[in-house]
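Pasting a structure here, questions to come.
Note that one protein chain is taken out, while the other chains of the complex remain in position.
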Amino acid sequence: MIKAAIFGASGYTGQELTRILSGHPHVKLVAVTSRRFTGQAVSEVFPALQGLTSLKYQNATPTEISNVCDIVFLALPHGVSMGIAPEFIKAGKIVVDLSADYRLRDIKIYEAWYGKHSSFKFVKDAVYGIPELYRAKIKKTKLVANPGCYPTGIILGLAPVLKKKLLDVSTIIADSASSVSGAGREPLVGSLFCEVDGGFKAYKVGKHRHLPEIEQELNTLAGKKFAITFTPHLLPVKRGILSTIYAKLKKDVSLGELHFLYSSFYADEKFVRICPQDVYPNISSVCGSNYCDIGLVVDLRTKRVIIMAAIDNLVKGAAGQAVQNMNIICGFEENTGLHTAPLYP
Amino acid sequence: MIKAAIFGASGYTGQELTRILSGHPHVKLVAVTSRRFTGQAVSEVFPALQGLTSLKYQNATPTEISNVCDIVFLALPHGVSMGIAPEFIKAGKIVVDLSADYRLRDIKIYEAWYGKHSSFKFVKDAVYGIPELYRAKIKKTKLVANPGCYPTGIILGLAPVLKKKLLDVSTIIADSASSVSGAGREPLVGSLFCEVDGGFKAYKVGKHRHLPEIEQELNTLAGKKFAITFTPHLLPVKRGILSTIYAKLKKDVSLGELHFLYSSFYADEKFVRICPQDVYPNISSVCGSNYCDIGLVVDLRTKRVIIMAAIDNLVKGAAGQAVQNMNIICGFEENTGLHTAPLYP
Amino acid sequence: MIKAAIFGASGYTGQELTRILSGHPHVKLVAVTSRRFTGQAVSEVFPALQGLTSLKYQNATPTEISNVCDIVFLALPHGVSMGIAPEFIKAGKIVVDLSADYRLRDIKIYEAWYGKHSSFKFVKDAVYGIPELYRAKIKKTKLVANPGCYPTGIILGLAPVLKKKLLDVSTIIADSASSVSGAGREPLVGSLFCEVDGGFKAYKVGKHRHLPEIEQELNTLAGKKFAITFTPHLLPVKRGILSTIYAKLKKDVSLGELHFLYSSFYADEKFVRICPQDVYPNISSVCGSNYCDIGLVVDLRTKRVIIMAAIDNLVKGAAGQAVQNMNIICGFEENTGLHTAPLYP
Partner (left out) sequence: MIKAAIFGASGYTGQELTRILSGHPHVKLVAVTSRRFTGQAVSEVFPALQGLTSLKYQNATPTEISNVCDIVFLALPHGVSMGIAPEFIKAGKIVVDLSADYRLRDIKIYEAWYGKHSSFKFVKDAVYGIPELYRAKIKKTKLVANPGCYPTGIILGLAPVLKKKLLDVSTIIADSASSVSGAGREPLVGSLFCEVDGGFKAYKVGKHRHLPEIEQELNTLAGKKFAITFTPHLLPVKRGILSTIYAKLKKDVSLGELHFLYSSFYADEKFVRICPQDVYPNISSVCGSNYCDIGLVVDLRTKRVIIMAAIDNLVKGAAGQAVQNMNIICGFEENTGLHTAPLYP
């Protein structure tokens, strides 16, 4: 039984971590923090969790939390994690950081997109937490930079073809659509029901902060530098991201070959499902689960491959992947506590 | 490990049973039937279940299924179950029937609302499957009449005050709102996205087939005969039923007393949660789970009690309760396989 | 061409007024105010209105606005209108106040539910603006207390049976469900997409501020004092309110008689539609329009009448009714500018 804490637990990601960890057989959730809801029971803020946890939100210092836990999940905004994590790192605790603060390995890029970094020196110890690609490294680290939601689907979707060098990488376009929970639980006009329901629109086109993270990882996989076009859209749904990814093939590849490549690449993975040919992933088929569903099309007329990747942004795109990383580090079965089947319909 | 089968497994209730039983540690799901999808894999019809079950839908006879299972769940339309169940009953199998066919104990009432009954003689052996009220009987039966979705919430919501004889029973009104999954997966115009989304309306006012079932059970609890008004509405959501129930109090009862009554009545129940005072249940706080959340208000100005009960109609209102009943009969922990926390948001 | 202004125009009601008045053939919209969006174009805040108005939000005083308009619509919060209206009243302008500030005729009741009133003396000159009931008085007033959204549907739904004295008024229950736009455009956690979508719950049970307004008007119609039970619910839709109203009949009335009563009562009304027998109103069938659709059921088993009334809360429940009142006062055809057919699907 390891003791876990969540720092910044009252947002949607923190709530999802609370939900998953409350049902994890090898974890005892010992503390959850929230400045806004200090003193309130988790179940008061999230009645869905009544009976599942009796914890109250604390306004505790990193030191106080560090003293009581073996592992901490930081579900904090970018720029805040960097000030909280060092305390835990120094105390030898396992840190799974769900912010962007330890993801970018080039400080210039980090600071261009996010602003000043106060503890960049720890980035070199951080492992980018996509288990399907970096399991061996994750096993040995104590600091996981848990990936962003958009990057997770796009990277898993492109990894096999990039490693196999099948693409003209200058032609990659990722057209993504995210649920509203990706914007968090802050009360913003743009996240109101009446602003979102019945709507669909792009936002931050070519300017979203996940872009440098996506490019860093895709470049690493391909072994060369290139830029992509990334267009996020806002969907009127609560959970899920679908990325539809386009690229020119450098040579003829049949759908059968592509399908075989992906099925082989992810053959041993519990959380990646390759859709049968002519089936395309639907975000509602992964809802609530840690799956990433991948669908494949070869457009012979234009020699493009079209890769579709669907995840639940709160699970595989955040809290679920964080727990998956924890399981690896702690030596648990990788899917412990992550058995929830997708909730359909 | 008991062997279970689902007869009529390709509707939403059958799918939900498949989902739950696939993750149940003491159950091996051995067969699922569907005439429409015979020969197709479950995961072809419901991609959400890819990797969770490799079963294919069969078009098998009751005898064929009976030969391979210990327990059968009948997720069939009313009027069809009655022709399928006898085979299993005679073979000594456990039958959990999710249709209305064995719920009504008065054949005149059954036939007035549903039409001819071909195997009514088994009704006397059936137990109405609300574990919170009839656990002892369920433990000893081999035929469970699994309750309807609307009845489940309304009965659990009214049981404590009816047993305590606090209400003027002639004043009971149940105003309910159900998700669209309650209408099943039949392709009907009225269930189309464009007909439902953005809408809200009553239907079958005073004429819904769940009415006689509700009255039978409420009359049993109160120990006398009376009629109620029941108005179902259709909500633009996928899962959930909220019933708002009104009745005059026969004497002054404070909210505190009422709250104590309910908390005591359901003190040992894992799946009934009494909301704190001034908190009202929300269907999205039970979504995907087997909980029934109950909220209470005393309207002093009009001497009415207002009781609100929320369930997920596919879980506590159908498949979850069916599995709960199976657990009781089989001697498993009552919440085995039913641990899924509500999926919020 | 009359000159109109909207005070507090950047909420959903103000936006809806802007939309309707921009297309009104006899009105020139001359000014819109908003403190939050001062200096911004309306079409910047509401891109839907690009090309329909070139106005910018001003942070103007009542005097400044009064100087340029013939009629002002106050789309302000309760408690704010009372400080703004007097300036316009004294200047002899027509005032249509969409807040609650001039609706309640008993200052004790107003102050018990809303707090101090600074200009209560004007209430005696105000007319409660339901044209179908008070058209003659509206024609002669310069101060309209535009009704609340819940009250509009409930009052129109009950008026015929109350005037005809068919009900046991002690048994009236109004169970209502409202869209999220009823909560306004304030960024509140409770109005976020993720909090509302997929959910349904009651709120402020027996405590909603529209209760005294509903009771005042129902008592007036019935000619006696009585209390009702009123339960509002929050629907995951953008527009619309459905009220399902229950009451015991004092004597036997057939559905045919009831239908005839309602059809006669509203025979000359352009904006009230009585649904055919066995058809129940749906909020999506009035969406975007100024209609109130009313459906009727007689529950013979319990001697109750069930009346369902559907409106678009932003139109007949606010901005549309306000324009309807303006049309009456100004001598325009009552449906001028209000021709928009319901947008279905």
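Per-chain numbering from 1; labels A, B and C assigned in written order.
Definition applied: contacts are C-beta pairs under 8 Å (C-beta built on N, C-alpha and C of every residue); 3 or more make two chains touch, one makes a residue touch a chain.
Small disclaimer: the values here were computed from a predicted structure and weren't measured.
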Among A:Val68, A:Ala112 or A:Ile173, the residue in touch with the chain that has been omitted: A:Ile173
Selected residue (touches chain absent from view) among C:Gln58, C:Ser285 or C:Asn325: C:Ser285
Among A:Gln15, A:Asn282 or A:Asn325, the residue in touch with the chain that has been omitted: A:Asn282
Absent-chain interface as seen on chain A, which is shown: 170-171, 173, 175, 177, 194-195, 197-203, 205-206, 227-229, 231, 233, 235-240, 242, 244, 246, 280-285, 287, 295, 297, 299, 301-302, 304, 306, 308, 310, 345
Missing-partner contacts on chain B, residue numbers: 12, 179-181, 185, 187-189, 191-198, 236-238
Where the missing chain touches chain C, by residue: 12, 15, 19, 22-23, 44, 46-52, 181, 198, 238-239, 273, 275-276, 279, 281-282, 284-288, 291, 293, 339-345
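Following the convention adopted for this analysis, only the chains that are shown with their structure count from here on.
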Labels of chains that are neighbours to chain B and to chain C: A
Inter-chain centre distance, chain B versus chain C - centres from mean C-alpha coordinates, in Å: 39
Mean-CA-position distance for chain C and chain A (Å): 45
Averaged-CA centre spacing for the pair chain B and chain A, given as whole angstrom: 36
Set of chain B residues in contact with two or more other chains: 198, 238-239, 281-282, 284-285, 287, 345
